[in-house]
Each structure stands twice: as C-alpha cells, then as structure tokens.
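The next block holds one structure in the form of structure tokens; read it before the comments.
All protein chains of the complex are present and in place, except for one that has been dropped.
For reference, chains read A, B and C in written order, and residue numbers begin at 1 within each chain.
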Amino acid sequence: MSTESTPALLKGAAGADPVETDGPAPAGPSARGPRTRSTTAYLRYAAGKLAGAAVSLFAVLVTSFFLFRLIPGDPVKQMTGGRQVSTEQIAAMRKEFGLDLPLWQQFTEYCGKALTGDFGTSYQFRAPVMDKITEALPATLLLTGTAFVIYTVIGIWLGARSAWRNGSAGDRFHTAFALTLYSVPSFWLGLLLIITLSVGIGPVPGLFPTGGMESGSESGFAYVVDVAHHLVLPVVTLVAVEYARTLLVMRSSLLDEMGSDYLTTARAKGLRDDLVRRRHAVPNAMLPTVTLLFVNLGNTVAGAILVETVFSWPGLGGLFYQALSVPDLPLVQALFFIFAAAVILMNTLADVIYPLLDPRVGR
Amino acid sequence: MTAVKTESVERPEAGPPLLDVRNLHVTYGSGASAVPAVRGVDLRVEAGRKLGIAGESGCGKSTLALALLRLLPASATLSGQILLDGEDVLTMKWGRLRAVRWAGASIVFQGAMHSLNAVHRIGDQIAEPILLHGRAGPAAARTRAGELLEQVGLPAARADSYPHELSGGQRQRVMIAMALACDPRLIIADEPTTALDVMIQAQILRLIEKLVADQDLGLIMISHDLAVLSDTCDRLAVMYAGRVVEEGPAEQVYESARHPYSSALSAAFPRIGDLSSRHAPRGLPGDPPDPSALPSGCTFHPRCPAALDICATEDQELRVAGPSRRAACVLVEPGTAAAPGLFGGADEARSTS
Amino acid sequence: MTATTDSAPALSPRALTWTRRRQAAARFWQQYRAHRAGLAGLTVLALIALVALAAPVLVGKDSQSVTEAPGGPLEAPSATFPLGTDQFGRSLLALLVWGTRVSLTVGLLAAFLSVAIGTLVGITAGHFKGWYGNVVMRITDWFLVMPTLVLAIALATVLSRSLWTTVLAIGVTTWPTTARLVRAQTLSVESRPYIERSRALGGGHRHIMSRHVLPNVMPLVLAQTTLVISTAILTEATLAFLGLGDPTVVSWGGLLQDAREAGAVSSGNWWYLAPPGLAIAVVALAFTLCGRTIESVLNPKLGVSR
Partner (left out) sequence: MTTTPPAPLLSAQSLEVAFPGRRGAATARAVDGVDLDIRPGEIVALVGESGCGKTTLARSLLGLVPPTAGRVTFGGEPLDYAGRALKAYRKRVQLVLQDPSGSLNPRHTVYDAVAEGLRIHGYAGDERAAVAEALSRAGLRPPERFFLRHPHELSGGQRQRVVIAGALVLEPELIVADEPVASLDASVRGEILALLLRLRDELGLSALVVTHDLGLAWNIADRVAVMYLGRIVETGDVEQILTAPRHPYTQALLSVLPEADGDPVILTGEPPDPSKVPSGCRFHARCQVLASGEAERAGVADACRGQDLPVLDGGGAAQVACHWAAATTQAPAAG
C-alpha cells in the first residue's frame, strides 16, 4: 500500500543536486564547519523529527478517541447483551466506565490516563486494557518479527539478483511470482494453507496445527518446538504476501543505480562484476530500501490482523477483531493507537537513522 | 573496410607504442537496428606524449574512450585491435583484462560527481584499486592515498571526506589522484574539465600537464573543446561521425586545418582580438549526424561548405596531408598548402535557414 | 529524429491538437502491445468486465436468492453446480459471477475517489510551496501513518454497512500514497526549466498547473489508478471477509466469509474457498500488470518501479 516511502529527505537530496550554474551557492567545502557543527545540525534535525512524531502521536490519540464514539449504539446496551437490567444498574455501569461524564471530560481524562499508559478497562473482559495488550503483545511480536526477518532477507536478496540480471528468465520469473503472491488476499492464502496442510485433503494428513500458538501441554525445549510448529503457517502466509514489496523496491532502486557512472569507474578499476555489485551498487541501492524496511515493520504489525484472525493467533490483531465486534471501546481505542504508533515510531526511526547511513544527507 | 596503414607516418622509437589502436569498430546493437558508433579508427600514443581527440556529440569519442578498456555495455560489438603495450585488449581473458584495467591504463571520467561513489570516503575509493591490484596492504594503501591527494593539490586529510563535501574542481582532482593510484603508463581523460569554470579548468589542465610530464605518462584527452586540446596536447585527432577526419600536430590542426570540418570547428572558437570574428560568429549549418542515420559518401558532405558532387557518393579515407599530417577530404592533395581559405573572412555560406 | 509528421499545411490549431493526440494514442498502443504481461492483464480485464456486464444474462437475477435456492446445502461440484453450492444451496458459480460486479464497482469507484483526492492534493501541495503546501503535507503525512487497513476497518465499523461505506473507507484511506507520489512528481516537474520559461512568458498558477504539471503527472496518475484499483479490490474483499461489507450484496470477500462461517475450512471444502480468492487474485494481478505496463510505456525512465 504505501510503497512510496522514500522520506522527504531523499527527495531533498536529489533536488539539491547543484545543477544550477548560479544563484545561491551550494554549501561548498569552505562552508562546511568542523564535525561539531554537523553533529549539532544532526541533533537539531533528529529533535525536529521526534517532535513531529510526538505531534502525530497526539493526533492519533485524539482520533482514536473520537472516531469510535461515532459507532452507532450504546456500548452499555451492547455489554448487557439484551439481558433485562434496571436503569440503576445501567447508571452504575455508566459510572464505572466513566460514560456519565460529558464528552470533553471523558476526553481529557482519556488523554491524561493514556499518558501514563492507562487505557481504561475493557468492557468485554472487565480487565485493564493494558493487561490484555501486554498479554497479546509477545505473540504478535514473535509472528511479525519472524516474518519480517524472513521476507526482508528474501526480498532484498531476490530483488538485487533480479535487477542485476535485468530481463533474464530468472528476473522475469521472480518478478511475476512476487506480483502474483502480492495480489493474493492474505486471509485466503491462510485458509487455503490450513485446508491443505492442516486439515489435509484426502489421503494427505494435516502437517501443521490449524491455529493457536501452542498445544498447551509442552514445556521446555518441546514447548519451543511446539510454538515453532504453530508458527510455520502464519509466517509463511505473511512472508508470501509481503516479500514482493521489498523485492520490487530493491529491484527498482538497484536498476536506478545500474546505469551510474561510478559503476563504470569501479569496473575500470578492475573490480570483478560481483564486487562491483556488492561493494558499490548494492550499498547505494540499499538506502531507499532501508527506509522501506522500517515502514514495512510498522505496517506488518497492523497487517497481521487478518493472519492472526485466520490462524486464531493470540496476538493484537486477533484481539482487535474481537474487540471490534462488541464494540469494546477502550480496547479498540488502545489498539488503534498502538497500531498507528508502531507505524509512526518506525517512520521516525527511519527518518532519524537515514542521515547516518547516507553521507549526503543531513550531516 | 581497409584503413590506411599507420606504419609509414613516423616512428622515432624502436619499441611498440604505448597504445596502438588499429581499425577499431564499435557497433551498438545488431541486425537492422545496429548503430555504428566508431567506424574504423587508428590511433597511436607514445609514452610521454599527449594525444587530443576532439569531436562533437555523437561522434563516438566517449565510446572510443570506454572501448579502450572494454568498458562498453554488452550490446556493443568491437572489432579491430587495441594494442596496449603490444598486447591486444580485445582478445584478453577477463582476468588479464581486469589486471590491465587501471594498472595499465586508467581513466579520468567526466562529471566527477557521478563517477565517484557517493557513499564511500574518497580515501577508500583511491585506495581501492591499490588494494585490488595488490600494490600494497591496507595501511600502506591509505598512506599512498594521502600522498596522491597531496600530489594533486589537496590536503591528505581530505581522504576522510565524502564526494559531496568537495567542490567540482576538487572532485576532479580526486579523480586524477585515483587515476594515478596504480602508476599506469597511460591515462585517458574523458572531458576532464567539462562543466568546470574557466579558472578551475585552467587549474586542472595545468595539473594534468604537470603530472604527465613528471611521470612520463601517455595521455589521451578527449574533449569537445578544440581550443583547450590544442593548448594541452602534442597531437590532435578530430573525429566526425565515428571516424578520425583529421590528425596531426595539435597547433597545426587548430591553426590551419586541412579538413573543412576541423577548420569550421576551430573557427567556432573565436580568438579574442581577432577582428574578423567580431560580430561574426562562425558555425556550420545543420547538426552533427545521428549515428543511426549517417549520410552517404563522405558523412560530412551535407554540412560541408566546399563539398563537390563526388562527396555525396564517395567515402573519403584519411590521406597524407603534409608532414605527419593526415586528413580525410577529397580536396586534400599531398603536399598542397594548408587550408584552402574556407573560413577566412565573413562569408554567406554559413547562414542557412 | 526523422519523424513522419509532415502534416498537410492547412490545419487549424484545433485540428493540429487532435492530430497530435491521435498520434500519441497510436504510439502509446504500439508500445503497450509490446509488453506481453500488460496485454495479458488487459485481456483478463476485458473478459471479466464482460462477465460482470452480462451477469444477469449468464446466471439470472434470482441466483442470489436464499429462499429459492436450486440445490441442497454444501454440495460438492457436479455437472449442475460446477463449483458446488453454499450452505443455502445456491450455485457458487452463479454467486461468483455476481460477485464480479461488486468487486469491480467498488474497486473502480474507490480508486477513482482515492486518486482524484490524491492528485488534487499532490499537485496543489507541490505547486504552492508556502504554508498551504506545508499544512496539506502535514495532513497527508498524518493520514499516511494511519495503518490503512485499521483505519478502513474503523471507518467501515463506524458508518452504516453499505457499498458506499466501503468505497468511502477505501478511498479516504488510500489517497495519501497518491498524493505523495504526485507531489514528488510535481516538485520534479516544477524544477524543470520549461516551468521557468512558462513563468517568464507570463503564465500564472492555473496555467502552469493545468498546462505543464498535470500533463506530466498524468502518466503517473494513470498507472497509479490501476495499482490503486487492485489494492481497493483486495481491501474490499478484506472488509467483506471481516463482516464489514454490505450484507445485502454478494461479493467475493463475502463469499469467503460465508465459507469460513459454514465450516468450509474444517471440513476441507476447498471448492467453496478456492474460487473467490482466485478471482480476487486474478483481477488484482491483472490491474497490477496493466498499471506496470502503462507506467513503463509512459515513463520509460521510471522503469518498472514498484
């Protein structure tokens, strides 16, 4: 979805190419101060980015509060699930969840508590929202983290190979294959995998569990193996639908570099072809890709909602799906905030780290 | 296509010349869409001599530069001979070719901004070929990189800079330092001063001249600027549509060209103070030909102010046009006086349109 | 260099414009045809569009009805029902054909909405670089960090269940990508000398945006549209799968949800599950292929990026 992830930084660098013959001179070597000055410039830049992230986080907090108030229906009625309850009981519940207060007061309270990490009490589970989230977080991190590492490695490796052999049969195959998987709905792929590999078709027995994260009876090393066993299908699903993006970006940024003069210089120096690629082309092409990686990581957390739902994975995504159907406002709000915060955090991290990787920018 | 043999012209030294290019052809693509970029070029450079190659866009001069070390893309086919120290570059094995690159001959590319890798420090980029060709260990290579930087007039401390932290002139100096890294005997400078200011250009040219003289290197300098080449080089070859159309001592080619094209090109660079060029810019009608659609006969004939009927049909080969001079024009008879006054005064032939 | 454009000497400016457009279109098609993947995508799309248009004729209006279902529940594929039946006994093939309409409609409308907003925002933000551009890009960035799917789910939850909600939810959440792309392209166009020439000729904001920027971002926008369509189709299926689609219409995502609820997974009824997902993938892939081809034809330098 957000394949266009190159930060403004990059564009600035490209735009600042001193093509103009005249006008305000590009900061020449004489203008470049000692390292201390460039360090302060970088710190100022990073501080700016962090401040921007803080503003974004606050905006998300506001959105998370108001957006879900628009859901039609009374949450308390939903909670009681149609049972007969007295008006007193309803009033008591309203008071319990702070729904008796005017909206703006609910809002300030929400914001104040959110700052301390308190997102209220879940309607559904009658437990602190944060407890539910910390319970589910490890599962999500395990799933997305594993998938992220695998699709990043595959994507970059295949992307670089494809670009270097641009137009070859291998390139065409990998691009076509990646595009096809990219077009497949992740939940459908998950369901198919469950049918073929967990349920089993005809004589083929199920190889993997249909869902969940553990069988519940193991401990020690066996537990690790059990979790890994449960992990295989969800990870395969996530990797299959996600690696295409990394591959395509890596491929196109390496293609951009391939006509570059500095590669001719490297060849003229007598470098072997694979050294030209490894030492010169790939490091340059990696720069835009690195940014994408961070953005991917942020997005995968939210993107795992479907996979977690399909595989009954006890993570944040599954929790979100459950909470939505109630709707369990405090939980939905908090999860929405966390999903968005993950993206913001990763984007900011990419912005802050980028200048450290690319000597042309920021320092 | 048989080109005139180079043997007869001059040969003061006994050994083979540093570089001897014989009947070099370069064609991009193949079949119906083949584009001839270089069409039979003979060149030779002796150690310590400087050869200038002049020409305009599309004349094949940059292709020629890259062809000398077989750096052209795979779509290019080469034929002929490129004898570097007597060894043919075109028939070398890959390993041998890589060993010859930079150590036998190195290149100073045009537009140094893009020819340097933006994410590596310049010291590392200079040291890279030294390490690669096994000339020194890592520490010694770094020291050598610093020395080379000082040799081209930059402080050794600059080795820690990145290319974007340098000005255009400084980057070109880095390119030169890099070209010297493996003590090659031949340096190919492809438009080394294009896009630089006149003052910086003068600095860089001075530097190149000094280094070439000090180390007795051979130099091939490629440029569109005939005036600069005539000032810097010993001999000059003027290229047009993939061929050398005139060749000879630099000063003579610039001052009294025998080929109408060189003559026009030289007139396009006005001498300040020369009243005949005051308020009278000189040029040629038309444009340099597209290599994929070359005119018949002499490729220059559509733009030639002195063209005869025969020029449209008959290809002209290089012929002797004076002592150690050659030109490819039907009007050139061996021994005739120089320049048939084609561009003497204001004339009306130039205003086309 | 030698073009065959020597025109008859007496054409009016308007006629000249049309001649030029015809030539451009012909040239475009000429180059498009050379890309096999793009051609395949286009063929698939044409077929599917035909199916969607002819759905009433092909399978009949009543095939969606639960009460007048022709078969028994969850039948396996047979001659009568080539893809079997659902839990109500309706022909899955017929439902699949009907679903085409929803997927295409939602995909096209949502993509159109998204790209229209994105292009407008992108061009103006790139052209007016002052406070307007800054504010607009801040808003865009803020939308961009919202996890698209989560926001779309939230919107679909908040609003009443209908096709229009789905269109709106997708359109509103996917435009920032287009806006960023278009803005970047606008900035690059605006830095070209011909913009300065146009300004020096006296061209105002409107002139520059409509005569120079827009024609130069159109190829990108066109390619982006087809890519957004495929995203939109996927997102529509996702929302329907999560039960957030319009419950009154049959869509591919909805079929998958039905299949899951009917226990198709645990009973291994792959014929219920496979076809709708395959249909989604094929359509999404076809649009992606067309988009990439358009991109590489109209902007060869951009190459097949993405």
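Everything below uses one rule, namely that a residue touches a chain if its C-beta (ideal position, glycine included) is under 8 Å from a C-beta of that chain, and two chains touch if they have at least 3 such contacts.
None of these values were measured; they are calculated from a predicted model.
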Missing-chain contact, candidates B:Gly48, B:Pro285 or B:Pro302, resolves to B:Pro285
Given C:Arg33, C:Lys129 or C:His207, the one touching the chain that is not displayed:
C:His207
Residue list for subunit B contacting the dropped chain reads 56-57, 167, 169-170, 197-203, 206, 224-228, 230-232, 261, 264-265, 267-273, 277-285, 287-288, 303, 350-353
Subunit C residues touching the omitted chain (full complex)
1, 3, 5-7, 9, 11-13, 16-17, 19-20, 23, 192-194, 196-204, 207, 211-212, 215-216
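The rule is short, and it goes like this: only the chains that are shown with their structure count from here on.
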Rounded to the nearest whole Å, what is the centre-to-centre distance of subunit A and subunit B, using the mean of the C-alpha atoms as each centre?
53
Can you name the residues of subunit C that touch subunit A in the complex?
37, 141-142, 144-150, 153-155, 157-160, 174, 176-177, 180-181, 184, 187-188, 191, 230-231, 234, 237-238, 241-243, 253, 256, 259-260, 265-268, 270, 273-274, 276-277, 280-282, 284-285, 288-289, 292, 303-306
Where on subunit A does subunit C make contact in their complex?
1-4, 6, 11, 15, 56, 59-60, 63, 67-68, 70-72, 175-176, 179-180, 182-185, 187-189, 191-192, 194-196, 199-201, 210, 248-249, 252, 255-256, 298-299, 301-303, 305-306, 309, 320-321, 324-325, 327, 332, 336, 339-340, 342-344, 347
Going by the contact rule at the top, pick out the subunit B residues touching subunit A in the complex.
66, 69, 71, 98-103, 106-107, 109, 111, 114-120, 128-129, 132-133, 161-162, 164-167, 170, 178
